[in-house]
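Okay, structure first, notes after.
All protein chains but one are shown at their positions in the complex.
Note that the chains are named A and B in the order they appear, and that numbering of residues resets to 1 at the start of each chain.
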Amino acid sequence: MFSIDLLRDAVVLGVLLGCFYAAVSIGLSISFGLLDVPQVAHPAFLVLASYGVYLLNDRYDIDPLLAGLMLAPLFFALGIITYRIYYETFERRGSDAAVRGIAFFFGVAFIIEVLIIVQFGVDQRSVTAPYIGKAWRFGDLRIPIRQLVAFAVAMGLTVLLAAYLSKTFMGRAIRAVAQDEEGLRLMGADPIRVKQVAFGIATAVVAVAGALLIVVAPVEPTLDRVYIGRTFCVVVMAGLGSISGTLIAAIILGVAESIVLTLFGASWAPAISFALLLGVLAVRPQGLLGR
Amino acid sequence: MQRRSIAFWLGAVVFLAAMLAMTQLVRNEYPFFAGYVILQFVVLAVAWTILGGYAGYVNFGTNAFFGVGVYTAVLLVKAFGAPLPVQIATAAVVGSLLGLGVGLLTLRMRGIFFSIATIALAIIIETSITNFRFVGGAAGIQLQRPPVTAPFDSYVKMLFFVQALLVVIAVAITRGIQNSRIGRGLHALRDDELAAECTGVPTLRLKLLACVISGALMAAAGAPAAMYLQYANPDSAFNLNYSVSVLAMALIGGTAHWIGPVLGAILLGATQQLLAVTISSEVNVLVLGVMLVLFVVAAPKGVIGLVQRQPKRRGGSK
Partner (left out) sequence: MTVPAAPDAPLLRIDALTKSFGGFVALNDVSVQVRKGERFGLIGPNGSGKTTLVHCISGALRPNKGAVIFGGEDVTPLPPNQRSRRGIARSFQIPRPFRSMTVLENLMVALDFAAGRETLESTAHRREAAMSILARIGLAAKAESPTATLTQVELRKMELARAMATGPKLLISDEAMAGLSTSEVDEVLDLLMSLGGDDIAIIMIEHIMQAVMRFSQRVMCLDAGRIIAIGPPAEVMANARVQEAYLGT
């Protein structure tokens, strides 16, 4: 039955889960939050990265996190190509870019799903690493080490990206392009190139996040559909484009899911992120920590 | 105008007569199995176009309305053994109410936020149904078909004809909207919402109306699916594939005219039926994805746009 201890455990696990959600959402926080690209294929890219990591881990026994890092340059290139196509076909022609953009990215997501199914089948896949399957115990609270790994990587990513965006020239240009494209052009920077790099970085981060995804739990080809809700929920709740906001929003989502899981069972879990998302959109569309 | 209306209704009567004749003359059940699905997608795509095409609000929650239609029928059958017409009519009412709710909650949002909100609603409703034991929960529910009504000799043939009727109703309503001031108002607000308001267009009311009608038609199209499959489960009734298929069909056909989604649904629906039989259902989804990407990139106005392209004066421009 329900007890304070149970609730405490739920909150602790929820915070860890939330940090993991931050890691998988942070790329979207750049691509959708800052650049206004309706990247609904973000979760599909995430799952694609997971399968890439699976392949490297399964064939060559490479550590999943290292494999994620190895995939990052590839995903950086993938991001640049994706943005280029999006820009040339939609953004440049203006008007209903967003509407057709969503359709486009949904198409991309479906293509990725099927390619994964064709290559790997519909079964769940997982990776092996020394930290997977073990857990630390604090009294009767059991914390899987893989969750702690996810927590640490998420923290690292958040701090690194926040620093990059505020300290480096390119990072500041990326934040500027979101607010004042014309101003940036006057300063002599090419906003399209800046956006392209930003989208590349966002996608490179997805490669690392994809490694976390498969470290935390086994993946299947259609896993991206649940994560549409989770990632967009986090990014919208954070207030578009805020990196620190992303972490906080993700933790709110993680704790909410964890508590609902404890109280009502797993069958209600998929609706939590979407309900939160809907609530935020209806009540505070600029996000909880809106800019 | 008048002459065109007569032509339209004449066409509708001929269409229904042909469908009816088919059910009487063709023995093999398979064409009706496949045809039913295509007709169902015609209704969904046409209904989607009212809000997604005319008003420019891209609804990704087609699966929510479809699934609600399915489960309204399931509930009515399970609880009262209600007959098919009652199932469809009730589903339409529930769908319109859901449309009203969705509209009130989300229509103040713009662009992608509206789209994401509609995905969210679908998942929330699906989760609620999954936790609703009476209609079978996650495992789904088996349904018994009642005896078939004359003049049909099989239930699937009857459902096929019912869906053909729904097609005529959906197209007639959508055509009516397109040719009325409601259609012009929706187009105006799609082009520029503030300018439309300042020109006297009651945008919120028109959007709500579009949402209600669109929702009613989608749910009505979903209701017979319960009896068609003799089975329902949340996972398939609320499948996101419905949303993306319907979106693809509307975009492939073109959304400026009601004929667009009709063409798109027939084209993509028939392709999918063919592929599902000859190859596999995965390839289906692949074709869906590829067609969607191809058309939004290369033919933004769909098949209609390709046909109409010739007479444009500024030669060669996109």
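Things to note:
What we mean here is this: a residue touches a chain if its C-beta (ideal position, glycine included) is under 8 Å from a C-beta of that chain, and two chains touch if they have at least 3 such contacts.
Note that the coordinates shown come from a computational prediction; the quantities given were computed from them, not determined experimentally.
Partner chains of the missing chain, restricted to those shown and counted over the full complex, are B.
Considering the full assembly, B:Ala195 is the residue among B:Val26, B:Leu104, B:Ala139 or B:Ala195 that touches the omitted chain. Listed by residue number, the positions of chain B touching the unshown chain are 181, 184-185, 187-188, 190-192, 194-204, 256, 314.
The rule we apply is simple: only the chains that are shown with their structure count from here on.
With centres defined as mean CA coordinates, chain B is found 32 Å away from chain A.
Interface of chain A with chain B (complex): residues 38, 85, 89, 93, 96, 98-104, 106-111, 113-115, 117-118, 225, 228-229, 232, 236, 267-268, 270-271, 274-275, 277-278, 281-282, 285.
Of all residues in chain B, those touching chain A in their complex are 56, 58, 60, 105-106, 109, 111-113, 115-117, 119-121, 123-124, 126-128, 130-131, 138, 240, 244, 247-248, 251, 282-283, 285-286, 288-293, 296-297, 300, 318.
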